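All remarks here apply to the structure that follows.
Every protein chain but one is kept in place in this view of the complex.
The first chain written gets the first letter, and so on, giving A, B and C; residue counts start at 1 in each chain.
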């Protein structure tokens, strides 16, 4: 009766239950709280205004989904059999995004350390998180790192947090759909969780859950086509990327640029960026930097920063990839019009997630105890191959302008 | 067929329709886009993690609710009868929050200019917004200011945007309820809008909508008791307020404190803060300031800033107001424990919104054309009086500590 | 792992879990299955077309709500402590409506045995249900009867199934709201269940759940005003009542009337109506009877039956109760117009449920272990007194007709 219970109201799961004070201590570390200042969907809010939710809320939702998955597996398959296994799975869910930086995927495009490496460093080195983790055992942080690194022997935990049938996706599909206001990401979560089984040390799908799994896989397909790869969003990512690139180029050329505390060292890729320095940076830092740079001397970064803050985004044109000759032609025309093509014209391929086979597929367990790959059992999944689209992003002035240079660009790009 | 239409997906209204390019230009001004960087519910996200939505999404939702209200009134009562009236009402809805600063209500507690004064200045002075507004007419900005100032002769628009039955509340109740994950704020929006009537130049409620209006009024009551005045939220507001107060006190005492661009002038209340300066500040600026101040020399602001960023919030004790003798006792004990009471012990009264009479009530129109005040017609509304609660906020260490000073505090505060 | 589990998809609770094969056997008795053929809201579907759900779905939902309440109480208060207590509570929830007849409340107005008496007889006498119940113990059916009769010593079970804070209401408010398409009945179910506590052998409300309980109580108020007592619904009930009354009057006068199998004996109130006879009657029987009677020789029952089947319902006029003189005047006018007033003009008082005190109130338990009545703690509940409205129901022809008799009626009824 006096047992520990924190109930957090949640728009997706109604309630998130934290019944282990150790988890509550993890939630309240500064490393996890920092995720409140990093948006789950990066610049998507510039396309779908509701997409303002943070990685923190998604991390809580992932934790809750894992907690429910564990309850099901524990009751029906006796796993997890130890408190440590349970804590490992819950911490993996709560912490899986802890290494993400501001505008994460874009940030990584100009900065060479991947967020997964940061996750590793944070778990092993960040004082407060490490301190809570080692309450379980001195080797617990390393064990958690192994889960994310797909090493170690915790196959089940790894599959639950990182596979084509993981609790990360389950939460983000439902959450991103709700926040953007679309139904594309909806699927039957409770039944999907109940369809999970353990079989020879692997997480598998019961055959009775076949169509529910299909619905979940197509939910992801629809979220990619309709939300995640929306041209306005990718164009905004490109814009943020060009701002950061320009900032670094200025720094490397020895130019001067006002810089928020801590950001300079990271953009300059100085070797000594530590965990504390990295964690001190979040999206408020970058947004503040963009504010600063709207007053910069450099006209490129000034213009790009204003575009981003005031939502004067790049337009997109879908087409086949450009030849180098076409690129040259395009760049010349842009330059004529006053736009430095290195920062104002960007080509990018966006790939709609499909279903992946070859050792990474979802195993389906039929009533007779036989396993088969989901793509073999479901025809509609089998045909859901990844699908790529090439787009060129550039200022709308070039796409709509009536001047000769813009006209040349339009006649090249738009058929 | 080639008419202008922007469809924005929205989690509350499904779709927000912008069918007037002039409105779209207003949406895309930097003054309105800035609202993306100010949270609708201030620090509530520290209590209800889902409450991460911005004043921008709420402004769009208010616009959409107004648009639907206008369609109803136009069809049934022939008002608005001019395009200018319609634009006035839509702009009032979209721009009603444009003067809000970061952590708005808290900011105002340390800064003497109210957000409504800023709204006025922005409408009249901010170049881009003013430019779009004056497309309608050179006196249009002033007309809009009059609507917000409850002056002028646009009673209907004023009532629709600012009364006990306004589209502002309609959107925020539904939106805040959805984002926090509670059902308390739900009510029958479509029917409530249809229950609006015009009568002798006033917005009134048709008697058939009586119970729907009751539901809407109680939705607000429940949101106040369960969400808006949650002790953890108010305690977080208090914390932000104390940080800003400390920053100003340091500045006024001639101390040094690193300061983000532009914030210093505002905190110092220098006379010459212009609209552009004000608009350059948003929550990313303040969050960045809190980051900076976690490294300040001053130990009070350093500690308070860390508490806020890492969610080590103040606790709250409900009680009757303290006597000055009790205050003295409490402050002495806090000081003994090392906490400067000016920044660490705060009393605050929170008032649950009730229903307000005396010339501000909702008029109900019965079938025979008679008007009556809602509180006269509905017994449950009549009894919904405002309800205040006094609470003392202070660090949890003092509420939970076992040292003598903390014990003295506890014995005084907690019965 | 091989444990028993039936998962039933449900629009209100997402899933209903039957994890006890004994409950599943009860669900599949013909007595419970019969509830599929009795609508939860009687004639409400003639007002809110979506209200087509049956007492069977509500019974399952009540069972599920009880199951969740028991899980909470068991975990936190160690009750139920025996399997038998648990089964008693679950069976009480599943079977609480088993005695309801077709158009239940209306049926009872012409038939002297109340549905609660039938529930008693069914539990004790109906072979199949009794057989499943006695698996628990030979005195189990009587124990269940005692729960419903408010006798016996199972206070907690009785409060959970029949009090102002019972699982019956919790399910029907949410379900009726969803099916009719309104939000009036929405409340925070999960939190309300978690707010239940046991204290000295009573079910009480924790003080922290105060506002959640307020929301639940006002949900009921709004459902009464907006749905349950809608004039079109009550008018439809009145119409069904008049049909049945006419049928009985014909039988008692020795007239002939085609009668579905079994209905005649019940309508004639012959003494020997047994449980099997009663259970053989459901709404398909009555609907078939109404079909038959559209061909009857008697013009009154022929007309009334056609009105009901083809939704040509009575209209309603709200007013104070009529004097006997006014009644006489009204009846004369109706007769002039060709309507037998005994069947075509009916006065009825509808009472909006309030909150009831005096030994039946909800006890609130504060942190210091003190109990207080909810109406003492919550001002808005205190003022929620029952509220009655008197209406006269009669054919719309009389309310809209231009003939002298109809005009006389209108001038009397409508001010």
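Here, a residue touches a chain if its C-beta (ideal position, glycine included) is under 8 Å from a C-beta of that chain, and two chains touch if they have at least 3 such contacts.
Note that the coordinates shown come from a computational prediction; the quantities given were computed from them, not determined experimentally.
Visitor: Any idea which of C:30, C:297 or C:360 touches the chain not displayed?
Guide: Result: among the candidates, C:30 touches the missing chain.
Visitor: Given that one chain is not shown, which residue among C:137, C:151 or C:181 touches it?
Guide: C:181
Visitor: Considering the complete complex, identify which of A:81, A:183 or A:295 is in touch with the unshown chain.
Guide: For the chain that is not drawn, the touching residue is A:183.
Visitor: Out of C:113, C:251, C:287 or C:356, which is the one that touches the chain we can't see?
Guide: C:287
Visitor: Which of these, C:19, C:52, C:83 or C:135, touches the one chain of the complex that we don't see?
Guide: C:52
Visitor: Touching residues of chain C against the unshown chain: what are they?
Guide: So the residues of chain C touching the unseen chain are 8-12, 14, 28-30, 33-34, 36-37, 45, 48-50, 52-54, 56-57, 60, 178-182, 258, 260-261, 280, 282-285, 287-288, 291-292, 295, 309-312.
Visitor: Please give every residue of chain A in contact with the chain that is not shown.
Guide: Chain A touches the missing chain through residues 182-184, 186-188, 211-212, 214-215, 218, 221-222, 225-226, 379-380, 383-385, 387.
Visitor: Of the residues in chain B, which ones touch the absent chain?
Guide: Against the left-out chain, chain B lists 1, 3, 7, 14-15, 76-78, 190-191, 194.
Keep this in mind: only the chains that are shown with their structure count from here on.
Visitor: CA centre of chain A versus CA centre of chain C: separation in Å?
Guide: 51
Visitor: If you average the Cα atoms of chain B and of chain C to get two centres, how far apart are those centres in Å?
Guide: Distance between chain centres: 43 Å.
Visitor: Where does chain B touch two or more other chains at once, residue-wise?
Guide: Residues 182 of chain B each touch two or more of the other chains.
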